[in-house]
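What follows is a short report on a single structure.
Moving on, here comes subunit A:
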Amino acid sequence: MTSAALILSLLLSFSGFAALALSLDRHHRAAYRMGVPRARVGSLRMAGWCGLGLSFAASIAAAGWDFGPVQWIGSLTGAALAVVAIIAFRPTWLRNAALAALPLAAVAVPLALLG
Partner candidate 1 sequence: MSARAMPTLADRAAVAGRVLLAVFGGYAVAALATALLALILPGPRAEAVSAGTLASFAIMAGAVIWVFAARTLGRAAVVLGLTALLLIGALWLAGAFAHGAGA
Partner candidate 2 sequence: MAWLHTWSGLVVGWVLFAIFVTGTASYYRTDISHWMRPELSATALDPAAAATRAGAFLRRTMPDAAGWSIKLPSAETPAVEVYWWPHLDGPFHRALLDPATGEPARVRDTRGGDFLYRFHFELSLPPIWGRWIVSACAMVLLIALISGIVTHRRIFADFFTFRRDRSAQRGWLDAHNVVGVLALPFHLMIVYTGLVTLSATLMPWGVKAVYGDDVLRYYAEAGLATPGAAPAGGPGTPLPLGAIVARAAAAGGEVPEVMLVTQPGDAGATVTAYFEEPHGLAHLHPQIAYAADTGTEIARVGEAGAATRTGAVMAGLHEAHFAAAPLRLLFFLCGAMGAAAVASGLVLWTVARAPKGADPAGFGLRLVRFLNLGTIAGLPVGLAAYLLANRLLPDGLEARADWEVRAFFAAWAAAALAASLYPRQRAWALALAVPGCAFLAIPLVDAVLVGQQRFLAFDAAMGAVGVTLGLGSRLAARRKPAAARPATASLSRTVEA
C-alpha cells in the first residue's frame, strides 16, 4: 500500500537525517550541550547514510523504479524538514524521536511490502 510505503521511507529517512545532524558539532551541542565526541562521528554518519539508503531501498521495493525515486526524494524533503524543526524548537527531543521512528518503521515494513 502506498501510504504505508511512504510512511516507511519517511520514518527511515527521518532517523537517517537525525543521525547525520547529530554527527555535526553544532546540532550535537544543541541536543546534548556538548560537541560530538570524535569517536561517535563515524558511527553516526554510518547510521545516517544507512537510514537514507534503507529508505531508498524501501521506496523502490514498494513502489518500483518509476514511482520509487519520486517517493524517496519527497520523503527526504519531508523528513529533513522535520529534523530541522525539531532542532530549532526542541533539540533535546531529536535523539528519542529518531530512535522512536525505528520500531514504527519496523511495523510499517510488512504493511508497505505486503499490503
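One rule holds in what follows: a residue touches a chain if its C-beta (ideal position, glycine included) is under 8 Å from a C-beta of that chain, and two chains touch if they have at least 3 such contacts; residues count from 1.
Selection criteria: all candidates are chains of the complex that A comes from, given by their letters.
Only a predicted model underlies this, so the values are computations on that prediction, with no experimental measurement involved.
Of the numbered options 1 or 2, all belong to the same complex as subunit A, but only candidate 2 touches it.
Across the complex, candidate 2 is touched by residues 2-3, 6-7, 17, 20-21, 24, 26-27, 66-67, 70-71, 73-78, 80-81, 83-84, 87-88 of subunit A.
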